[in-house]
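Left out: one protein chain. Kept in place: all the others.
After this line comes chain A, so read on.
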């Protein structure tokens, strides 16, 4: 693991050493005492209680997250203003201290670290385990939150920000994870909600448990607030270590390249037959992704939310890439509100951090229906369109089968500045499927029209003739082609007109 760096640059503090003989100097001794007390956090009893809940203390968590000897703690000596004692580690809310509730001092420590991180270009990882604002501190605590939010926003797109929710995270505290790039949760022991079950009961009279309201399952499958959930603290931290290696340290760094043992010219013969001959039959886009990327390793983001689109990180010849793919196995791979938003946010992250995008397209279109229209599929679908269009990182697109209608345009098409757009021989780039088209054009009166339409439109030629796809490739060569293209595109530089910032249809 290269550099799990919450922050470095040690604050050099002299180690207290009890002088031999005579009167011990009071200052070193006090340093030692304070340090010892701080290391214990809220005390042994509180540590035991944390363990009993199946959770680790902040220090234990850091021990697991980071490489040995790479953590320098800041501000061990900062004290809470309203009390006489406190300890928190960098951006790591330690639940053993006052239930991890946020104090002014606490916020100050977090801000200090974030400022440093932004300055040197190091990602920020927050391990959240907090009860919310410390009511006793009143407005000072609220101000603390806002200070953190501001930094989350300022750092957004500058350094990757990751939140790992490892306990309750309620009230104002939830907005910090929401502002970061990725939010991960620990199953059964973490919760995220604005207001807890008691308040919900009194306001809306709904009976709901913490788990139902804001548990890992809710946020990874229903709300889409969290990007992934892990079994327990250790599992989560180990996965976080792995995830971290996909990311560049900041927007000034290129996508990282790891040592790779998987040959870039490896052919993938099974892809030649992976798309079923019947165009209505489903297949698993993950099979394609796994077989193409390095060593079949794919770190999927939001695997249980809006499963009709697949997004995640992988490597191609060692280089991190972001992968977006329609999933024919779920809802035929159509685009709907949730999948559009999921895809858009992922595309924007990759673009912000110089991670090339590879898009696998098999999309029959946008999902019709009142639920979608009332829900605003138009503006939500526009987000994905916006994200792909504004992205300036290398963009490679492979149309495996259907690319119908507006969804064809959206999915990283040539027209949205796609760098390399391929079609497999099974590709059908058209305004719509044969059946629908014939119904509209001929009102079902023409008997052979469907066949004719398939012959004329439901194939890759119309798009290839116009240069909208650069080549029709043998599926087994897809890995080779993409690896080569990524090498060529490594020096890609593209800019958009000057603006303060774009106005994505939120």
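Criterion: a residue touches a chain if its C-beta (ideal position, glycine included) is under 8 Å from a C-beta of that chain, and two chains touch if they have at least 3 such contacts; residues count from 1.
In this section, contacts and distances are computed from a predicted model.
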Legend entry - Candidate names "COMM domain containing 2", "Cyclin-H", "Propionyl-CoA carboxylase alpha chain, mitochondrial" or "Translation initiation factor eIF2B subunit delta"; UniProt protein name, chain not shown: "Propionyl-CoA carboxylase alpha chain, mitochondrial"
Legend entry - Candidates A:210, A:245 or A:332 - the one touching the absent chain: A:245
Legend entry - Identified contact with the non-displayed chain, of A:31, A:158, A:267 or A:504: A:267
Legend entry - Identified contact with the non-displayed chain, of A:33, A:206 or A:295: A:295
Legend entry - From A:33, A:253, A:373 or A:471, residue that would touch the chain that is not displayed: A:253
Legend entry - Residues of chain A (touch criterion as defined above) contacting the omitted chain: 1-5, 8, 51, 53-56, 60, 63-64, 67-70, 120, 122, 188-189, 231-235, 238-239, 241-243, 245, 249, 253-254, 256-263, 265-274, 277, 287, 290-291, 294-296, 318, 476
